[in-house]
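Down below is the structure, laid out as structure tokens.
What follows is chain A.
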Amino acid sequence: MVRLETWLGTHNVSRASLHSPIPARLRQQLWPQERKLERNRLLMKLKNYRGLMALLVVLALVAAACGSSDSDGDSDGSTNGGPPAVCASDAFGCVEVASGDPIKIGSLLVTTGPNSSLGLDSQYGIEMALDYADGTFDDTNITIQGHDVVLVPEDDGCSAEGGTAGANKLAADTQIVAVIGTSCSSAALGTADKILGDKGVTLISPSNTSPALTAEATRNPFYFRTAHNDTLQGAAVAEFAYNFEGVKTAATIHDGSPYAEGLANAFAASFEALGGTITSQDAIQVGDTDFSGVLASIQAESPELLYFPIFVGEGSLLVQQAKTTLGDSVVLTGSDGLWSDDFYAAAGDGVFLSGPDVSAFAGDAALYKDIFLPRYAEKYGSEPLSAFHAHAWDAANIVLGAIEKVAVDSGGTLYIPRSGLRDAIAATSGYTGITGTLSCNGNGDCQPSATIAVFEIVGGKQAADPVFSVVKSLE
Partner candidate 1 sequence: MSHLLDVKGLSIRFGGVQAVNKVDFHADPGEIVGVIGPNGAGKTTLFNIITGFYSPDEGTMIFDGHNISGLKPNALTRLGMARTFQSVRLFNAMTVLENAMVGQHTRTKAGVWGALTRSSKTKSEEDRIRERAREVLAFFGDRLSGREDALASDLAYADRRRLEIARAMATDAKLLLLDEPAAGMNPAEKDGLISQIGRLRSELGYSIILIEHDMPVIKSVSDRVVALDHGEKITEGTYDEVSTNKQVIEAYLGKAAEESHL
Partner candidate 2 sequence: MTTQSAAGSRYRLFLERFPVRRFVLVLLALVIAYGGAAGSIATLRAGRFSGEVWANLFISGVARGSVYAIIALGYTLVYGILFIINFAHGEVFMAGAFTAYFVAVGLASKGMLESNPIISIGILFVVSSLVSMGVAILLERIAYRPLRGAPRLVPLITAIGASLFLQYTFRGFYGANARAYPTIPAIQGTWEIGSFPVQKVHLISILGAVALWLVLFWIVERTRVGREMRAVGEDREIAALMGVDVDRTIVFTFGIGGALAGAAGILYVFLFNQVIFTMGFFPGLKAFTAAVLGGIGSITGAALGGLILGILETVGPNLFLDGAGVPSPNQLIPIVAFGILVLVLIFLPGGFLGAPDDKSRA
């Protein structure tokens, strides 16, 4: 039970273990909050002078080159009107979009390397959302109060360093209103979420599933996500296994990615909590092709179900080999990392995949199936590359809605208060997107109760209707 608590209520346990070893007095010495704040204030002041210093350096060039055209650049800023009161009261101020300038939304998704299909899929979802927000797909983005909305795509590299670099780049652009990302939890936790949050830039992820990102102890106030927490999916799959399939023993495999390991562990914890037995928890390497060794090892304990929340490359191979090695009696279950035609084709019938309940994309199932998917295929030349395009679409729409809500026009310049935007997103409630009806909870989970389903692959395709579906809520 302790283990389950660790998973479901991270903060209680974590705070204790974080703080207990250091006496309060010592902690004061280590991190004197006041002094730190004072220092930061000083630094901010210094940074204000930076413009002046730099100005001196480039003055010659500017003076020589521009003389005449100087004036029109300057006059656009704030002729009449001036910033509204919300900007002064907002702790992080406003994004000021001068007339004729676009509203910039950043994305921080993995678009290179082996995981690029995950990020590109989300990026496509965002691009389509920006296009469709005015009700038609016409390859022209929506405008908000006369300003174009443009996407500034960045790569999170699916790694901490990639997330840091990308977040720094986006944070440096004071025109960026909000950022949709990251793709991978490791790119966000303690890196991108902190860098952007420190500047008052909201980060909303379509595919981060790590519980730590929205755990009270580690969550950044400017962090949100439309993807469901691993905890939900792990618990849902465990229920599917224990209650629906009625198996009492299960084995897990992860591929060394944080996503897979997190899910495998979440599943194992929930399954044991339900009363099941985990016979073995194994791992493979990304890039492996021959899994006879690991399958032999799993087979030795003869589990009734094998859960492998890994990705397509290894997943397709693993499932084929598992069928021959383990036989038909073992239930094979994967997760949304495997949602892809290539996997369905390779896996064949009788394999189960968990994930968001697409069939319960209730309100907008029509939108998804009849408008979104055909357009996706037309525009990008393939079936969806991964499972999170819809979450990205929803994230983009939530951001757009929040911008519309808080943006104030004053003399042609659009003012978007940063904290105000964050609060507007946090207040999202009952928004009907593709992935379901979204309401953000206090910790930034916009799917605090998600309908997680398990689909069977039938006839080389994922069946439209799930064999098992359950609404799981956090807390």
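Please note the rule applied: contacts are C-beta pairs under 8 Å (C-beta built on N, C-alpha and C of every residue); 3 or more make two chains touch, one makes a residue touch a chain; residues count from 1.
Keep in mind how these were chosen: all candidates are chains of the complex that A comes from, given by their letters.
In this text the structure is predicted, and so the values were computed from the model without any measurement.
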Complex partner of chain A (touching, any copy) among 1 or 2: 2
Chain A - residues contacting candidate 2, complex: 114, 116-117, 120, 256, 281-285, 287-294, 296-297, 299-301, 312-313, 316-317, 320, 324-325, 340, 342-343, 345-346, 382, 385
